[in-house]
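Showing chain A:
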Amino acid sequence: MAAEQWFANLSFYVVALVTLASALGVVLARQVIHAACLLLPTLAGIAALFALLGGHLLMAIQILVYVGAINVLIIFAVLLLHRQVDRQRRILAGTQHLFAGVTGAGAVTLALVVGALFSNLPQLVGGEQGRFGDDVVAGIGEMFLTKYLLAFELTGILLLVTMIGAIVLARKERDQ
Partner candidate 1 sequence: MDAGLDMRTTGTKSDDSILSILRLIVQGIVSIAKSHWVTLVNFWRPTVCERYPHKDKSLDYKPGPGYKGDFALITDKEKGRLRCIACQSCERACPNHCIRVVPAGKGKDRYPAEFYIDVGLCMNCEICVEVCPVDALTMTPDYECSVHDPRDLIRNIKQLTERGMEFDEVSRVR
Partner candidate 2 sequence: MDSSLIFTIGNALRTWLEGLCRAHGVPTLVVDILAWGTGAVLVVVLGLLVALFVIWLERKVAGYIQTRLGPTRVGPVGIFQTAMDALKILQKEDIIPRGADYWLHLAGPVLYFTALVLGFAVIPWDVKATLAATVDLNVGLIYVIGVTSVGVLGVVMSGWGSNNKWSLLGAMRAAAQIISYDVPLLLALICVVMVAGTLSLTRIVELQGSAGILGWYVFKPYLWLPFIIFVICGTAEVNRTPFDIPEAESELVAGFHTEYSGMKFALFFLTEFDHMWFVGLLGATLFLGGWYSPLGAADPIPGFVWLMIKSFIFVLVLQWFRWTLPRLRVDQLMGLAWKFLIPAGFVALAIVCVAVLFI
């Protein structure tokens, strides 16, 4: 048992190291494109942390949504706009470490607060187990369609509105 615990700890430390190092790289990178690309190991590291905690569904969705969609989107945006952003970053160049430090401190504080508040989290959320046991996906699916149906439908409508907005914004003007 001690060996398993040791190995679990080691995995956590390795993953956390990779995540934190890439996150630092995102903040401190000199070129924006490097920052956007270093976001990949950061988000993937978070997915690995989910996996280490046993949240496989969250890991898969993290990879699918964050890495596969949001990071791609960010990289595309950076590719289109990096000249402007680089110019702005040069203006802020001296202060970026200050920003990084303040943000980091704020994030750590927030994490501590949240951790303290929600250290009873399993008891708070743990009530829904039962019918589906290990099958997380089925359980979440059932909750989407029964207990959290309104939230689910509203999210769908929000996505629809977003898509329509994107199409409207990206549409070329019709010629007269």
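Rule of thumb we're sticking to: contacts are C-beta pairs under 8 Å (C-beta built on N, C-alpha and C of every residue); 3 or more make two chains touch, one makes a residue touch a chain; residues count from 1.
Basis for inclusion: all candidates are chains of the complex that A comes from, given by their letters.
Values in this document were obtained by computation on a predicted structure and should not be read as measured data.
Interface remark: chain A makes contact in this complex with candidate 2 (options 1 or 2, touch as defined above). For chain A in complex with candidate 2, the touching residues are 2-4, 7, 31, 33-34, 37, 40, 44, 56-57, 59-64, 67-69, 71-72, 75-76, 79, 134-137.
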